[in-house]
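With one protein chain held back, the other chains of the complex are shown just where they sit.
Letters are used for the chains, namely A, B and C, taken in the order the chains are written, and counting of residues starts over at 1 for each.
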Amino acid sequence: MKFFFLFVLIALAVLILVYLYRVVQGPTIYDRVLGLNGISTKAIILLVLIGTVYERVDMFVDISTGYALLNLVGALAIAKFLEQRGSV
Amino acid sequence: MLKVTMEMLLKTAALFIIWLILSGTSHPFNVGLGLVASFVVAWLNSGHADSPFRLVPALRMLWYLPWLFGRIVQSSLHLTALILHPALPIAPTLIYYRTRLQSQAAIVLLGNSITLTPGTITGEVNEQELVVHALDEESGHDLTTRRLEQKIAHVFQEQTSSE
Amino acid sequence: MTFSFEVPLLILLILTAAGAILVKDLVPAVFILGSYSFFLALVWACLGAVDVAFVEAVVGAGLATVFFLLTLFRTAQKDTRLYPSSYRGAALIGLPLLGFLILYAANDLPKFGDPASPASVHVSPVYLENSLHDTRTPNVVTSVLMDYRALDTLIETVVIFTAGIACALLLGRSRE
Partner (left out) sequence: MSALAIALILAGLFFLVVAAIGMLRLPDVFTRCHALSLTDSLGAFLVLAGLAVYQGFSLNLLKILVVLMLIYLLNPVIAHATIRAALRSGLRPWRRESP
């Protein structure tokens, strides 16, 4: 089972690379915001996964809750600001 | 001064359950603190919505959510086929959609349902007009046939009778 | 076996750190720095330092990204360095030397998690044994941070809060 979790973790890390490519390459700034958003979703999954492996899910779930909320605040702030600024 | 309404009590109960799950202790001090905190948050957050909170739509919502999840699975499979198709047969369109739903809560639920279903995203909401970006003709099918709207109208018991 | 969980994260960490420095346009650099903070927080969580992970996520990935972006949009978005690039040769020799020195010094440190190291002989056992009874918090790091040195943490928070207010004031002023 532990081997399977290691496999999932590495697969997720490779997927994060794809989103990272979008963050670096993305033609507009909204692509970068989307990429960061995708990375944070992966990070939430990764945290719960790591918690499962270490058998401390109760602790790690709390952090992932915090991540999800913070991600909302950050993304909303960026989106609001870009909207006011009004250019690409 | 402090008027305790049904809405506040229900919100307190919901917040308190989440507190119990997240804290994971049954120590009296912690539980008491959670009760006080959830009541204060419920007190601060009640009385903003234009339509009063009612219990029956909330219960009918529990019936709506599994249906929505079924739609999410279906349209996810459709979107998967689109993305993996070698020719990438997408035809993005903007749909300007005028809803007949009245209350703000219903419109919020409609917008969120549209965004949650893969293939359609709500871009803008002006009163009753929604700007929806759909990936192709079939993704927006639920919307153009007004099926989603009718389900939500059923949840909130509103009239959307077609003229 | 447990150690190998961190390897992919560490690789991502190095990649993002290098990317944030190498990218010429500053807006992508800010976003890459944000994802760097995400990975750093994940590594902290892996090591069991939950609070540090939390602070890293709050400040690094959340606040710092927003503040950097706000600053960038008020100033120029291109990387215009003030210093000449003639330092590059010196850096190429000096930095690896410094890294080698640090690694050499780290050789003398006790091993990670060594029970006989000086830090875990005198002070730590007291807190490790009593913290659950004293504070009823399952995580020792949390209890040390929030209970044993709560005053210290409070002052730190005040400092960070003041800095935040100063940032908000400065950024809000140039709007007019």
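Assume contacts are C-beta pairs under 8 Å (C-beta built on N, C-alpha and C of every residue); 3 or more make two chains touch, one makes a residue touch a chain.
Here the structure is a predicted model, which means the values were calculated and not measured.
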Chain not shown, its touching partners among those shown: A, B
Residues belonging to chain A that touch the chain removed from view: 1, 4, 8, 11-12, 15, 18-19, 21-22, 28, 30-31, 33-35, 37-38, 41-42, 44-45, 48-49, 52, 57-58, 61-62, 64-65, 68-69, 71-72, 75-76, 79-80, 82-83, 85-88
Chain B residues touching the omitted chain (full complex): 18, 21-22, 24, 72-73, 76, 79-80, 83-84, 88, 90-94, 111-112, 115-124, 131, 133, 135
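Just so it is clear, only the chains that are shown with their structure count from here on.
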Geometric centre distance via CA averages, chain C-chain A, whole Å: 18
Geometric centre distance via CA averages, chain B-chain A, whole Å: 23
Chain A: positions in contact with at least two other chains: 62
Footprint of chain A on chain B - complex, ascending: 22, 24
Contact footprint of chain C on chain A as seen in their complex: 2, 6, 9-10, 13, 16-17, 20, 23-24, 26, 29, 32-33, 35-36, 39-40, 43, 46-47, 50, 53-54, 59-60, 62-63, 66-67, 70-71, 73-74, 77-78, 81, 85
Residues of chain C defined as touching chain A within the complex: 1, 4-5, 8-9, 11-12, 15-16, 19, 23, 27-28, 31-32, 34-35, 38-39, 41-42, 45-46, 48, 50, 53-54, 57-58, 61-62, 65-66, 69-70, 73, 138-139
